[in-house]
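Missing here: one protein chain of the complex. Every other protein chain is in place.
So that you can tell them apart, the chains are marked A and B in the order they are listed, and the count of residues begins at 1 in each.
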Amino acid sequence: MTAAAELMDYDEVIERFDPVLGLEVHVELSTSTKMFCGCPVVFGAEPNTQVCPTCLGLPGALPVVNAKGIEAAIRIGLALNCEIAEWCRFARKNYFYPDMPKNFQTSQYDEPIAFNGWLDVELEDGTVVRVDIERAHMEEDTGKSLHVGGSTGRIHGAEHSLLDYNRAGVPLIEIVTKPITGTGARAPEVARAYVTALRDLLRALEVSDVRMDQGSVRCDANVSLMAKDATEFGTRTETKNVNSLRSVERAVRFEMTRQAAVLAEGGTIRLETRHFDESTGSTSSGRPKETSEDYRYFPEPDLVPIAPSREWVEELRKTLPEMPAARRKRIQVEWNLTDLELRDLLNVGAVDVIAATVDAGASPAEARAWWVSHLAQEANTRGVELADLPITPAQVADVIKLVAAGTLTNKLARSVVEGVLAGEGEPVEVVEKRGLKVVSDDSALIVAVDEALAGQPDVLEKIRSGKVAAAGAIVGAVMKATKGQADAKRVRELILERANA
Amino acid sequence: MKRNPPGVRGVPTISRDEVAHLARLARLAVTEQELDKFAGQLDIILQSVAQVTEVAAEDVPPTSHAVPLTNVFRDDVVRPGLTQQQALSGAPAAEDGRFRVPRILGEEQ
Partner (left out) sequence: MSELTRMTAAELAAKIQAKEVSAVEVTQAHLDRIADVDPAVHAFLHVSTDSALAQARAVDEDVAAGNQPASPLAGVPLALKDVVTMQGAPTTVGSRMLEGWEPPYDATITTRMLEAGIVILGKTNMDEFAMGSSTENSAYGPTHNPWDLDRIPGGSGGGSSAALASFEAALAIGTDTGGSIRQPGAVTGTVGVKPTYGGVSRYGLVAFSSSLDQAGPCARTVMDAALLHEVIGGHDPLDATSINEPVPPVVQAVREGAIGDLRGVKIGVVKEFSGEGYDPGVMVSFNEAVEQLRVLGAEIVEISCPHFKYALSAYYLIAPSECSSNLARFDAMRYGIRVGDNGERSAEEVMSLTREAGFGAEVKRRIMIGTYALSSGYYDAYYGSAQKVRTLIKRDFDAAYEKVDVLVSPTTPTTAFPIGERADNPMAMYLADLCTIPASMAGHPAMSVPSKLSGIDGLPVGLQIMAPALQETRMYRVAAAYEVARNESDGGPLISRVPELEVAR
């Protein structure tokens, strides 16, 4: 193991160098089946139960392209403002690795299905950076290896490895940017914002479940520095499989400070892959790229070329949803939000859930109130995303509707939400089970009101003498007696009625 | 597919070292004896097949597939595959439902 890397102060890095980024994002498509065979792609199945002769690379088995995979690739290409190839092919990328059943990856080489696009990326302060897209191509995922023995459970020091090919052949789209220049100190932020924007786009397209934590979106970050007076890019490193948005930002920043320190010392950057360590936020040296294998690409003879007709491409263009950026603009107007309010909603990941709640019949203001106050707190406590809370936007909308109908008070509504979060069922079931209905039977309330008035004769006197505000004390007593299940407005009316009776 | 023109025309000569390199790329632990034998044989074969470069003019399009089909796709529908037992039936070694292999030294690509 090498000693901890020397790092340069970030401000000094920016003073002396310009960073250049290149981001390669692999996206697992959420098709029903794999790219070249009919095996399911469900995450978390028993090992080697979602395999067939084709994805196990058995002798004699052949691939057939999943139409849905092509469709998704074209839609992603269109959403990224790419040109769609009139004719392209799959190629074989040949290299030996035990997690790859055929010892070649069926991928695309010099004929990607989509190329020359761009994606506008908005930073936190509203600055928009246009990231140029080099290409988006189709390929297949590898199996997974488990390294047994050794202390770390990682590849080094392992005694043997165990292979599960369930993931082998899962459709991937690899999206590669052109070099991203001119971002200066904001390079790490741009990297993160790009992956975020891409993730939002893919989610809107409904082509992937975009779970970075489960590896369905994986980012490789290429970083290089050029001295301020340089005219050519510096040597880059490629940090592999950075698996969270935060890590993307940290990995880029770390590489900038590390490379700057090496260059300032008169050293040279080695063209290599690097690994990102989540726990330390640092990268470590991997495989040198100079000696990397010659992949011996050639057109995949088992698959025929793909020639998407322009009619098909235009049909697919019509299926594109509203792009996330445009949608944000529309929502801001419709929900009447300031820039800051919108950004806050975006930051807590509340826009989609609020929108869904509105779609389910709630008013934007109430939907917002529920998600950004009570539920955001809940998500925070549980350490999960809002969208991953065990309550759906439709359920929140139901609660809001129950309040509007007078069936629930706001306080009772919170209890209902608690019940839903605790897995007690749909809101109406929780109301039923917890007995949370507003007490609307006047006779029961009258008994409670009379009792409360009798208990506080001095207050009764004040009310009778016209000091209506004094009724508040009685309201409190009644609410307490009815365990909050009474409608406070009705209680107040009854108090005035009974006091003056 | 386009590649850099190699400037290889006419007579290739393939050295013992090159054969060793090819064997490494192809994961063949060839013996010293084989290196000598293959170097000679590969050289003869490559010399005689090098004549393809004579006629492969710039303007001739390559044929990668004998039959000119395009757009052959299948529907995104699950098809029954193999059971775990079938999948592992030919495995030289298996453990916990997985293929057991010797320790892996290289890196994922």
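Just so it is clear, contacts are C-beta pairs under 8 Å (C-beta built on N, C-alpha and C of every residue); 3 or more make two chains touch, one makes a residue touch a chain.
Note that this is a predicted model, so its numbers are computed, not measured.
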{"item": "Contact footprint on chain B, counting only the chain that is left out", "value": "1-6, 8-9, 14, 18-19, 22-31, 34, 37-38, 41-42, 44-46, 48-57, 60-67, 69, 72, 74, 82, 86-87, 89-93, 99, 101-106"}
{"item": "Interface with the unshown chain - residue positions in chain A", "value": "53, 56-65, 92, 94, 96, 98, 101-104, 159-161, 163, 294, 296-298, 301-304"}
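Assume only the chains that are shown with their structure count from here on.
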{"item": "Residues of chain A defined as touching chain B within the complex", "value": "31-33, 37-40, 46-53, 55-56, 58, 64-70, 87, 89, 91, 95-99, 105, 109-111, 142, 145-149, 155, 158-165, 240, 273, 286-287, 293-294, 296-299, 301, 303-308"}
{"item": "List of chain B residues in touch with chain A within their complex", "value": "1-2, 25, 27, 64-65, 69-84, 87-88, 90, 95-104, 106-109"}
